[in-house]
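With one protein chain removed, the remaining protein chains of the complex are shown where they sit.
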Amino acid sequence: MARATAKTNTEDYIRMYTQMVRIRAFEDNANQLYLAAKMPGLTHMYSGQEAVAVGICEALEDDDRITSTHRGHGHCVAKGAEFKQMFCELLGKAEGYCRGKGGSMHIADTSHGNLGANAIVGGSMGIATGAALSAKLQKTGRIAVCFFGDGATAQGLWYEVMNMAALWKLPVIYACENNGYSEYTRTDEIAAGSITARAEAFGIESFEVDGQDVLAVNELARGLVERCRKGEGPFFVNLATYRYHGHHVGDINRDYYRSKDEESEWKQHRDPITNFGKWLEAQNIASAEELVGINDAVRREAEAAVAHAEAAAYPDVSEVDMHVHAGIPHALSA
Amino acid sequence: MARATAKTNTEDYIRMYTQMVRIRAFEDNANQLYLAAKMPGLTHMYSGQEAVAVGICEALEDDDRITSTHRGHGHCVAKGAEFKQMFCELLGKAEGYCRGKGGSMHIADTSHGNLGANAIVGGSMGIATGAALSAKLQKTGRIAVCFFGDGATAQGLWYEVMNMAALWKLPVIYACENNGYSEYTRTDEIAAGSITARAEAFGIESFEVDGQDVLAVNELARGLVERCRKGEGPFFVNLATYRYHGHHVGDINRDYYRSKDEESEWKQHRDPITNFGKWLEAQNIASAEELVGINDAVRREAEAAVAHAEAAAYPDVSEVDMHVHAGIPHALSA
Amino acid sequence: MTRELTLSKAVNEAIAEEMRRDPTVFVIGEDVAEAGTPFKVLAGLVDEFGTERVIDTPISEPGFTGLAVGAAMTGSRPIVDLMFGDFLFLVMDQLCNQAAKIHYMSGGTMTVPMVLRTNLGATRRSAAQHSQSLHALVAHIPGLKVAMPSSAYEAKGLLKTAIRDDNPVVIFEDKLMYQDKAPVPEEEYLIPFGQANVLREGRDITLVATSSMVQVCSKAAETLAAEGISAEVIDPRTIVPLDEATIVASVRKTSRALVVDEGHQSYGVTAEIAARIAERAFYHLDAPVGRIGAMDVPVPFSPALEDLTVPTPDAVADRARALCKGGWADAA
Partner (left out) sequence: MTRELTLSKAVNEAIAEEMRRDPTVFVIGEDVAEAGTPFKVLAGLVDEFGTERVIDTPISEPGFTGLAVGAAMTGSRPIVDLMFGDFLFLVMDQLCNQAAKIHYMSGGTMTVPMVLRTNLGATRRSAAQHSQSLHALVAHIPGLKVAMPSSAYEAKGLLKTAIRDDNPVVIFEDKLMYQDKAPVPEEEYLIPFGQANVLREGRDITLVATSSMVQVCSKAAETLAAEGISAEVIDPRTIVPLDEATIVASVRKTSRALVVDEGHQSYGVTAEIAARIAERAFYHLDAPVGRIGAMDVPVPFSPALEDLTVPTPDAVADRARALCKGGWADAA
């Protein structure tokens, strides 16, 4: 279907391609920063899953809401964030989206409806559903997308909020990025039965889609977003995908839980960017040179942002007790 | 099936009948104690649901484990408890099963494997599943039954523990006493989709049964208990039943959420005791006089137990800081 | 114009007034609509505001608290009804890992203007899982505010302030006081957070009391007055923010203090307030700072035991007397 309408959507396609490349470039730089011991803390790479975030976020309006996860850079980029503020946040600098207070695991970008990454697995399921409730009560016409991993489906919270979303027909889409692993464990070892059937049992219309195919994801998402706005939600989407790196950046020796063969199979044959690039060429939407041009431009953008972030200032020490309470400038002197 | 083997199981049938009558009598007396302001606190009557507790507990061995709920007197009686210690507990007396410290909502009888009522809706789902895990690890051959209400299926904990029970094939039976209400709300207003399908989605074999038919419940339970012992669990059973009283003893004016017609329909046509009594007579297992004899004996037993409990002593004030920590006689002087 | 209202009715009025004033305010919880909660505190609200704004939920405390957090982040002002304070244990992640931290973690770009109404108080014979007073736990978590009304008047004024506050506020009502009446003005009023109320002035000892313990201490103060001991009674009203200045100034004046609270004594609210007094009024103290919390035991069901676990006017008077007369020396 989407393929049939290809020629008429050149701009959309190029943007989807660019956004996927931007995510990959962001992560490559973040990974380098970490390996060079320039990034503090802990971070989880989104590489490999780009088609999920981009396919879905490109179906959303800027003021629609998303909630994100510990593996959240991809969602943040896809929802419209700028590299500079993102890298500043990852480095704990004052210019970061959260003034350095959140870091990788809590990055949020309210200017584009991203309600934030969350370091509690499943922790944002209530938030996304609540944003949908708010949208319905305040009749804003907005919808909410809740991104989470396959491992997060083990959290009881999901079943509680799905029940309410279904009862009240809330405009929320639960997007499960099924990358097959929860940390160092294959999710099928810790998930009984069928994840999709679990959502269906609450009367929630559910879909399974190839999360490496940005067009398939986007087409499905556009349809569901439209139906959500008409009050036909909620929906559940199970997206088959793969993370290229370890669970977190330090997870290097992972043979004991995941084979190199499996990794290279996905990287070689199912890469969402390579495959979409090939399709764009085959459809004469973009030439190989144009794609290289995009890649190069993105790389330069990322490098400039990294340089900016490295040079940027840390927050002043006086910020430590700011933002504890809204309306109280400094908590400790209150 | 059960009916076909009827004549050979006279003793079992009479015991099931008697146990149902005992529960009803216990509750009638508890209700009177409450209305006469002799019982402190809050209590929830099991009347109407007798076939569930009895049908299931009669399929268990004495050392199998059950967990119970805020509406727990029925489970306690069915699992073998004595009236005296139960009434003492309800009145907060030292001879109670929990020395008066638990009361109606926490009554437990470890001498017969009852791990206790629970005042947190859904709060014992982990406990029952853990008892099953223990049984499996220690190879005791025991099984565990987790009783809970339809309203409790809204608690996320259930989905978490079902997942683990299914993954690890634990010998646990989840018994949902579906009486149609959660406090003052029809459960179908607060439960989306299908409760049975939710259990099935975890790969758990599930059953729906008439919870007013003690033979049907018992037959199903016996089969599942046997299969559980063979390692074929877990199972889920959805039992359609009805509570005769209000949510709690003080819930008198309930027209706004439940019609008198509906109540009398169940009481007149679907009473588990009346119907089973009729069947016993029709099958010539017991005569009308014999049933009256049982009823009278139970009534006398209950009255004697109430009298005993009313006269029994409260715990000594020194008990207030006992049992805070095992192995420390008095917490506050420790 | 002032009438007598029950605490229950005062809460109901506060919510109704704020819902009329601000269309983004809504109520969410179990059996809050037609049933108006088991305590009937919300009776009638659904008739005026409909089921869209007085929302009955499944028995999913973590779930609906999470929904409230998300709704609060996106333009609504939810009031969560948590039927028993004991159920706080179920919602701690949503309240303390999420709601409390979002403003800070986002560098001030997001706010979570929600109220979580719940209750405290033992002696209803409701046993260990329906009788706890757990306010110390949430007071320990930066980012929350914690209000503890001690009468119908306080309940209305503090709740209205809570609803207008841009932060997550947990407000604990004493479930034993729902039917207690107090004068409540017909005119609108708010009670600011962080300003203690000096209920009774005194010279000899300062009694600091929260929520249910304010009445207990007021009674004790009367008993003491009859014996010639003049007790000042202070209700902090909110324990976060805490009006340390008023409390410390009082103790510097009276030179003795006793802190009374219905939470468990150990690692509870009395410890924080006593520690601050002992530090900041050190020079002025003529006796150690006393404290009485609930006994460090789960709440027993039996009436014969339960009543022993909570502070009573007699216990407060005894302790205050000892502090004033030097009997405190046995403490050493």
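Letters A, B and C name the chains as they come in the text, with residue numbers starting at 1 for each one.
Everything below uses one rule, namely that a residue touches a chain if its C-beta (ideal position, glycine included) is under 8 Å from a C-beta of that chain, and two chains touch if they have at least 3 such contacts.
For clarity, every value in this text was computed on a predicted model and none was experimentally measured.
A.B. asks: Among the options B:M20, B:A51, B:A135 or B:A154, which residue touches the chain absent from this view?
C.D. replies: B:A135
A.B. asks: Would you write out the residues of subunit A that touch the absent chain, in ascending order?
C.D. replies: Looking at subunit A, the ones touching the missing chain are residues 40-42, 92-93, 98-106, 118-123, 151-152, 154-156, 182-185, 189-191, 256-257, 314-315, 317, 319-321, 324, 331-332.
A.B. asks: For subunit B, which residues reach the chain that was dropped from this view?
C.D. replies: Interface with the chain not displayed, on the subunit B side: 65, 67, 96-102, 106, 108, 110, 115-116, 118, 120, 123-135, 137-138, 140, 142, 144, 156-157, 160-161, 163-164, 167, 322-327, 331, 334.
A.B. asks: Determine and list the subunit C residues touching the chain excluded from the picture.
C.D. replies: Touch with the absent chain occurs at residues 86-90, 92-93, 95-97, 100-101, 104-105, 127-129, 136-137, 139-143, 239-240, 242, 263-264, 266-272, 274-275, 278-285, 287-291, 296-298, 300-301, 328-329, 331-332.
Here is the rule we use: only the chains that are shown with their structure count from here on.
A.B. asks: Give the identifier of the chain nearest to the protein's overall CA centre, each chain being represented by its own CA mean.
C.D. replies: Central chain: C.
A.B. asks: If you average the CA atoms of subunit B and of subunit C, how many Å lie between those two points?
C.D. replies: Chain centres of subunit B and subunit C, defined by C-alpha means, are spaced 37 Å apart.
A.B. asks: Roughly how many whole angstrom separate the Cα centroids of subunit A and subunit B?
C.D. replies: 46
A.B. asks: Residues of subunit B that touch two or more other chains: which are they?
C.D. replies: Each of 154-156, 189-191 in subunit B touches at least two other chains.
A.B. asks: If I count partner chains per residue in subunit C, which residues reach a count of at least 2?
C.D. replies: Residues 57-58, 60, 62-63 of subunit C touch two or more partner chains.
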